[in-house]
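Apart from one protein chain that is not included, each protein chain of the complex appears where it belongs.
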Amino acid sequence: MRFFSTSMFRGLIAQVAGTVLGMGLAMALRVVFGLPLSSPIEAEDAHIREVIVVVGVLVGAIAFLVGSGVFTDWFKWARGEETSDDHTPDPSKPNWMRYFSVDFDHKVIGVQYGVTSLLLLLFGGIFAMLFRIELSGSGITFLNSEIFKVLLGYDGPHLYNTLMSLHGIVMIAGILLGVGAMSNYLVPMLIGANDMAFPRLNAFAFWINVPGAAILLSSLFFGGFDTGWVGYPPLSLRAPLGMQMFLIGVYLVGLSSIAGSINVIVTTLTMRAKGMSLFRMPIFCWAALATALLQFSATQLIGLSFQLVMLERLMGMSFFDSLQGGDPVLYQHLFWFYSHPAVYVFILPGLGVISELLPVFGRKPLYGYRWVALSSFGIAVVSFFVWAHHMFVSGMSPFLRIPFMYSTLLVAVPTGVKFFSWAATIWQGKTIFKTPMLFALGAVVIFLLGGVTGPPLATIATDLHLHDTWFVVGHFHDTMFGGFIFPFVAAIFYWFPKMSGRMYNEKQGKIQFWLMFIGFMLMSNLQLILGLLGMRRRVVDFDAALGFDTMQLALTIGGFMVFFGMLLFAYNIIRSWTKGEVAEGNVWDSRSPEWQKPNPMPLHNYEQPFEVVGEPYDYGLPNSRYVNMNPAGGSPSAH
Amino acid sequence: MADNTESRRAALNRGVWVALMLAVLTFGEFLVGVIAPPWGTLLLVVAAFKAFFVITEYMHIGRLFSSDEEH
Amino acid sequence: MIHLLIVGVLVVVATLGLGLLLTQTGILPAQASQQAITIDWLFNIHFWFIAFFVALICVVIVYSLIVFRRKAGEKGDGVYMHGNQRLEILWTVVPIGIVLWMAVIGGQTLSDVERRDPQAITVDVFAAQWSWRFQYEVTTEEGVRTAVASDVLVLPRNQQALLRLHSQDVIHSFYVPEFRVKQDILPGGEEYVRELRITPNTNGTYTVQCAEICGQGHYSMLAQVQVVDGSEFTAWLTEQAADCNLSDVECGQRWAETFGCLGCHTTDGTVKIGPTWLGLAGHAVELTDGSTVTADTNYLLTAIVDPNAQIVAGFQPNVMPQNFDELLSQEQINQIVAFIESLGN
Partner (left out) sequence: MSAVESYATKLVRNRMGLWLFVISDAFVFVGLFIARMVLLGDTRPHLDQGLGLGVTIMLLISSFFMNRAEVEMAHGNRPAFLRNIFITMALGVIFLVGVVGVEWQIAHFGPADGQQGAVFYAMTGFHAFHVLTGVIFLFIVWNNGRRGHYSAEKHWAVEACAIYWHFVDVVWMFFYVGLYLLGTPIV
């Protein structure tokens, strides 16, 4: 019953009420201005409904935030009232309630991000499995089932397009939240801060995702959309109402990303422990900082491009419809200016986790720390100048193509530095094969595939063949699994004792790894081969004469292996959270400051600020310390 | 407050100078834009100049990089 | 040192194995154009680099994990080595050199692929949701210039074809895997027409696919490409340029095929994107506003030239192109109606 007094519940109730209210408001305004509420002409009637629903949904999103209570402190400030900086939780409430309520503790927010992320990844996975069943053979069969028509009002190719588009964007939202989870949970802890710089902004940045995700998923019930996750106009101008839900949902998630990244930058730059110069930060913080720089700047342009599409749909303003004087290629420029750097937003934190874990389990220093740190920045900076490689065949000005080919190929250089450094770190290491390390190693291999399949796409002549084929799908899944999914799973296993105070089940973790690694290799290599053979992407059906049936069936099996691996993961962490073996002390024998504290992490991370006295990854160097946990007392607690 | 009077005067005067500068530039822009439209690039340069004034003088971007308080 | 030597040998072996696997097992479709030859040459260079890089990293990692792994009961840390400035500079500078070289040969390949032949024959490609139409300009024996439309792209072998790509609604993309090239097709006027040059070099039948998602029927937006000898091509074009001298119904069927009607409307009763034509003419049709009309000749004429006027229940407005009255002559429209009416029972 206490669930009913949580922010989550109050927010969702407020969102429903707000949506209804907003729709009523829109209708009332139309009546006041003498506009019709319906029209005998089908197209016009649909447009009127769209305007009303969009206003309702926007009001609903704001209502969620007000209802959940994220704004409460800010409203107090606006009225000139003081608020307390002490966020010690109410002891009369059970601990689980904190995770469903507005809480300013970065560890709670980090877990909230993480759980929401995993939920979205689950939805994205279910969508993928649905259309994978369809794609396991030629002919349209499964998605023509009566049940879909009954449930959603549409089926067949349109359902495929909707599922495929939603799979893409829901996964991306899930990944963005996962990035938020890692940044929020880890950055303050690793740099010795007790919280983020702006705890309220942090809570806002998380909670805005909840209505955002709800709206995004609701597009399934508003007729879906058939544009893929890129939403290119003019197609997105003609898509059903579900398109608007996609645009609004992504916009809200993007807003979260911007707010969160500002927090990360300020926290990293101003709240480091004494003695922690930038080049003595744990390597993950470099990745988080580079990520945040991309997020806070580029995200605005996808927001803008989506708003312009919304305005074009709602008000008939012609930005992108070339039949009305707009320019469809302009949208692609605005969209990719974010969406290319976004890919690095997804992978940089993951690469940071890999760099963080390899030394701990290899018992060796991270090879070339400075180069690894700066390569994150190199990738971030270069990524601003490569967006048009998504547009080699788009019909943009031809003179743009060659410069973008050069800049894109240059991304290989800092990425290469990372690979060489990882290989050198692993070389001659006394590797301990615990689950987090398995996932980190798996990530290196998978990301390697993603890396080497990049240059054929970056080179225009070969891209002419590969663009919009399954090769792109394979390349992208390689980078996402190697750059995010595997490192994210590794990070959750690795810091699980910090979160819960307990250990995960090692055996299940290892089964999960092999299930996912083998399944993924099967899946992604077949995607790459299908693409090379010329199978275009985003099609519900393919000609049986092409002979792709067997490969597609195997691909589906690989996909399901990955899916079941993730289900096992969910089972493992849910069960271990309460039933796992109690994990005491420095489980991994790590030098990092957070492991010098008890598990789970104390409420206020470091009551006693620590001092950095050495390099972070000097494993194998006798008598070296990274942190002095008790600078006043002088007694070393870290080795 | 008496000890602040001098710095206050100086700050207010600075504000006046910036405003005058902006007014002159804006009027110039207007004339160029209305009389000689092809000089578009020049107008953007002038606008950037104005923006630079506001960012340094009114928005005090310098404070971002100074750790000590000015007053 | 001995370890590095073994790794070196293994890298060479793995590179050779992987490189041969990628270049010799036919993971690219058949080549059917001059452009494909050039592009595949570049693909093979990429494949060798991929093979080398994958081999290098994987061999080092796997070798280290197996040989140096922590054996049972072993304690202590790995070898302390925190970095080597020279090595780092080396593996930054060498890749820069490599990618610059790749970019240079990439640029050369591109200019090779896009080389213009002034003798190229021009074909106007019209893409619409969800059909293809190819239009040739022919000068008949009497010296009259006339357009020939076809739903099959016929191209002469060893002659460059200049495709001018037009879209009537959303973005599409012209893609024939065997030709290796692809170009998005933008809607809008002449300003948005994009060009693609292909020099087919092997006779055969291929498929044009739309490679940019364009809505419900995207998956079925296919057309046939036939590469034939030059003389055969000329004969085909002359034949097409002749007026349709068949019966109205047969001519109607021909227009329905060439102008893409059958991409959405079937003649066998299955429902695709639009209503089927089988058993349509003369029968009652329920509209979205709930009313019912009879599909007589007038209804069919309106449905072709102004498709949004009456939407059949269960179908969407704005799906069918609204410019058929510009594309087709009145005679052609009448013949299509005659064809639909022939399917009435």
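For clarity, chains are labelled A, B and C in written order, and residue numbers in each chain start from 1.
Quick note on the criterion: contacts are C-beta pairs under 8 Å (C-beta built on N, C-alpha and C of every residue); 3 or more make two chains touch, one makes a residue touch a chain.
A quick note: this is a predicted structure, and the numbers were derived from the prediction, not measured.
Counting contacts over the entire complex, the absent chain touches A, B.
In the complete complex, the hidden chain is touched by one of A:Gly139, A:Gly316 or A:Gly547, namely A:Gly316.
Residue-wise, the contact with the chain that is not shown comes from A:Leu308, picked out of A:Val53, A:Leu308 or A:Met503.
From the options A:Thr83, A:Thr270 or A:Thr550, the residue with contact to the unseen chain in the full assembly is A:Thr270. Touching residues on subunit B toward the chain that is not drawn are 1, 4-5, 7-8, 11-12, 15-16, 18-19, 22-23, 26, 29-30, 32-34, 37-38, 40, 43-44, 46-47, 50-51, 54-55, 57-61, 63-64, 67, 69-71. Interface residues of subunit A facing the missing partner chain: 77-80, 85-86, 88, 194, 197-198, 201, 258, 262-263, 265-266, 269-271, 296-301, 303-305, 308, 311-312, 315-319, 324-327, 330, 333-334, 337, 604, 607.
The rule is short, and it goes like this: only the chains that are shown with their structure count from here on.
Per-chain Cα centroids separate subunit B from subunit C by 55 Å.
We define each chain's centre as the mean of its Cα atoms; on that basis subunit A and subunit B are separated by 41 Å. For subunit C in complex with subunit A, the touching residues are 3, 27-29, 35, 38-39, 42-43, 46, 49-50, 53-54, 56-58, 60-61, 64-65, 68-70, 74, 76-84, 87-88, 91-92, 95-96, 99-100, 102-103, 106-107, 109-110, 112-113, 169-171, 173, 175, 177-178, 180-189, 192, 194, 207, 209-220, 222, 288-289, 308, 311, 317-318. The touching residues of subunit A, counted against subunit C in their complex, run 40, 42-43, 156-158, 160-161, 226-228, 232, 234-235, 238-239, 321-323, 328-329, 362-371, 393-395, 401-402, 405-406, 409-410, 412-413, 416-417, 419-424, 426-433, 441, 444-445, 448-449, 451-453, 455-456, 459-462, 464-465, 467-469, 529, 532-534, 536-543, 615, 617-621.
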